[in-house]
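Step one of this worksheet: look at the structure below.
Left out: one protein chain. Kept in place: all the others.
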Amino acid sequence: MRDTVVIAAQTLLLAVLAPAVVGYVRFAKARLQGRRGAGVLQPYRELRKTFGKGMVIAESASWIFHVAPFAILGATLAAASLAPVVSAVQPADVLGDLFVLTALLMLGTFFLALGGLDPGTAFGGMGSSREMTVAALTEPTLAIAILTLALTTGSTSLGVIAGSVLKTPAYAVGPGHAMAFTAFLIAMIAETGRLPVDNPSTHLELTMIHEAMILEYSGPYLALIEWAASIRLALLLTLAANLFLPWGLAASLAPSALAAGFVAILVKLGVLGLLLALLETRVAKLRLFRVPELLALSFTLALLAAASSFFTR
Amino acid sequence: MTLSLLFDSMIAAFALGAVAAIVLPPGAVMRRVALAAAAAGSAAALLLGASVLRAGATWTGRWENLLQPLGGVSLRLDSLGAFFLVIVGFTGVPASLYAIGYLRNLDGHLRGRATHALFNVFLASMCLVPCADNAGTFLFAWEVMALSSYLLVVSDPEQQDASSAGLWYAVMTHAGFLALLAAFVILGQGGSWEFVALRNAAAALTPAARTLVFLLMAAAFGSKAGLVPLHVWLPRAHPAAPSHVSALMSAAMVNLGIYGLARVVFDLLPPGPPWWGGLLLAAGVVTALTGVLYSVAETHLKRVLAYSTVENVGLVFIGLGFALLMRGYGYGPLASMGLVAALLHTLNHAAFKSLLFLAAGSVVHGTRSASMEAFGGLIKRMPATALLSLVGALALAGLPPLNGFPSEWLTFQLLVAGAQHTAPALAILLPLALAGVALVAGLAAVSGVRLFGITFLALPRSDGARDAHEASAIMIAAMAIPAVTCIALGVAPTLVLPQLSRIVSDLGQPAGPLSAGFALSVPLVGSRLWPGAIALLVVTAGLAAAVAVRLAGRVRQVRVGPAWNCGRIAQSPRSEYTAAAFAEPLKRVFTGFYRPTQEVTVEVHPASRYFVRAIRLRADLAPWMEQILYEPLLRAAQAASDRMRRIHSGSIHFYLALLPGALLVLLIVARWIR
Partner (left out) sequence: MDATFSRLTMTAASAMLLLALVVLWRRHVSAYITAFRTQSVVLAFVGGVVAWYGHVPELFFVSVVILILKGWIVPWVLSGMETRRHSARELHPLVNTETSLLVCGALAVAAYEISRPLAEVMNLATRGGLPVALALIFVSLFIVVSRREAIAQIVGFLMLENGIALLALLGAYGVPLVVEMGVFLDVLLGVLVMQAVVYHIYETSAD
């Protein structure tokens, strides 16, 4: 019973925090670009407004169109339940490990792509095709990054990885760890559709990947999909923070440790968000056919990290 | 005793079906009787296999007087054979029921007789292969299986390339048969061809001879299963056959190739050096990558599914190779877990591939076309088929909570666990295999989206799709059986784990603990998967969101209107993404693999070359594997047979001299051997 409460609480925390993360990144980007920015809480206002709007459903759409937003949100929340947000003591380890998390994110992408293909528009098909290609090409990087973590910590379960790097900080110092972290960040950028892989704020259809798939969605469906996308970003940033740099995570379920863990994750999300904003301001979007090169680079980094961790054992 | 009864009723049902197909007048009654008999026989096979697995007992049967030149018919059903018998049975039942509705157009035709009779014979031979206990029975059943399936492949006169597909299939399966024969001859030097005797004889062979037997068997069974580069018959033959036969071929027959190899490597031959496993593992990775890359790029619906079969066979071989590799290095628990993963994936693949082929048959039947470029919008015209196909596509993509995922997850865990060992070959091979499997998993998801999305969603791309009709009730009921199995195996794979562990321990490997309650667990890597809970989580979260949306909204306006389409006024099916277009980015990334060719023809008005009448584009994938590997062989064979033709000099004296000449040579050879 207590385990269920812990799992539910962490998931809810991530879900509630997610729009703030997106808002923070947007705000940081705006300030870096010399604009005022709309405030960190703006995505909440946007979600509430979109939720209350009416919907127009395309005539050519089928029941897949209606089911997809819920399937996407369900899969993303299930993935979020596996992540260690404030505590390294993870009861969710009995549910699944990092591979399950990756597969659940792919489930969400599957339904997103189907939702894009359903109305039968050219842009939906384009977005689905590109999104699935990028998702497929990030899989090897994620798998080898998971292997690197498993080789150093002896497990693929999220709580165990976080706890073991917490206990033995020597694991986290070294080029292998840094390379795995960089590879994971590049894969994260591809999975969440940020620059330089995809521009989340573009209005030009030919430069879209994620936005093209959700062009036909409106009202509550659109709100759910946007929320799921922000949960995905927050989830992957949390993973990057807590698997590679887990200091601050609660090592027990005592309230004081949990509170410290909460503060720690906020700080880490802030730092990583700022880093993301800096990167997005600095680089331009890559041509679609250059994205596989970036992903090949991240795969090579992950492979180097795995090789170096073999050696230091 | 009950087991013998089940066996007898299985054979009797198939015999009844075949005889009824030949004797009864061609019509609806004959079709129903023949196919119901096939279904009954398959059900009996399923029960027989399940009983043997459940009880842990072995069933034997021996008939000395049948097939005497081959050493009599000797049958033995142990747990490994029973598992594959279960697979044959549980793909046979839906395929037979499906055919009752699907082959309605063959009523009144003579071709219907042959099709239904051969179908029963095919099923019967596939049920005999896992039971065979001596090489003669095995080879006999194998050959009957090959012949009956060949005839079924070429049976449809409407398929343009059926005869060429049949030719490729016949030649390759018989080449495999020869390799099998050679291997059995080497093994059976002791005299008897019973499997018991072969086991002892194999232990007495030199390591070089054992390696030769292994390679021959791997080539023969690998070719039947679809291992690259011996897979080339598969994407030709499976699409040409009628859909229920394709389902059986993909879901049952290729698995018998896996059965054969497992029987030889884990039972007949003593444990071999690790490189056997390394070879199978590498071949499995290459096979899986080739299969999935082609399945993403092909536009013929059934060929996409055939290449997906190649991909999944690759994944099974990865498990088998891993098991052999670990056994060679002495890591017993990992070896047995690898075997369990391979067997589990075989079962899962049989379930979702039979579902998808049957669904493909409905689609082809309903739209009168086989190319994905002609489909679209079928979810509205064929709702039941679409729903069942969605289950199949999710399973093909290897996503939770369906059954493609647990076996893939187990393979990942095993590769990670194996990579933790410091043997140098493992340190290089296993991470690369892991990266390969991850890429295959990602690309399989692309293939699943494309398969379902292009076929069923969006607007109809042709008249056939516009006027498509739904499959009949019995066809839908037949498809529902594997669909339910997919969901059940996806949510609770631990249901079959005790049986799989028994199979592995019967083969002499100690089975490690793989399940904890309803969750799969791999203690070596400290990871767990609880598919039921994950499924519950996803569904609950989705439902909660749905409830929240319904409750929280005041009266909200929901309109149905034309698609926004970025302001375009008219939406036409011509502007949708096609199957080829969906795969375009991947084709660009993997250009070196696909070697795409493009041919653009511009037709101009005769009066002036500035008026373009039509532009035709033909884009193809170069079949480089056939060009590099097979065409030289074919050309050499052609050259050799051209030279042999000179024997037909036309002189009658030469022909007359051949007879006594051959007699003389035989007598001398016989005298010499004495």
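Chains: A and B, in written order; residue numbering restarts at 1 for each.
Going forward, a residue touches a chain if its C-beta (ideal position, glycine included) is under 8 Å from a C-beta of that chain, and two chains touch if they have at least 3 such contacts.
Remember, it's a predicted structure, so these values are computed and weren't measured experimentally.
Of the listed residues B:Pro69, B:Pro157, B:Gly191 or B:Pro424, the one in contact with the hidden chain in the full complex is B:Pro424.
Touch with the chain omitted from the figure is made, among A:Met179, A:Ala264 or A:Leu288, by A:Met179.
In the complete complex, the residue from A:Gln42, A:Thr202, A:Thr281 or A:Thr300 that touches the missing chain is A:Thr300. Residues 173-175, 178-179, 292-293, 296-297, 299-301, 303-304, 307-308, 310-312 are the ones on subunit A that touch the missing chain. Taking the whole complex into account, subunit B touches the unshown chain at residues 424, 427-428, 431-432, 589, 592.
By definition in this document, only the chains that are shown with their structure count from here on.
Subunit A and subunit B, compared by their mean Cα positions, are separated by 36 Å. Those residues of subunit A whose C-beta lies close enough to touch subunit B in the complex are 51-64, 69-71, 73-75, 77-78, 81, 93-97, 99-100, 103-104, 106-107, 109-110, 113-114, 117-126, 128-130, 132-133, 135-140, 142-144, 146-147, 150-151, 154-157, 160, 205, 215-216, 219-220, 224, 288-289, 292, 299, 303, 306, 310, 313. Residues 376-377, 379-380, 390, 394, 397-400, 405, 409, 412-413, 415-416, 419-420, 422, 427, 431, 434-439, 441-443, 445-446, 448-450, 452-454, 456-459, 519, 525-530, 533-534, 537-543, 545-546, 549, 552-554, 556-566, 568, 571, 573, 575-577, 581-586, 588-589 of subunit B are the ones touching subunit A in the complex.
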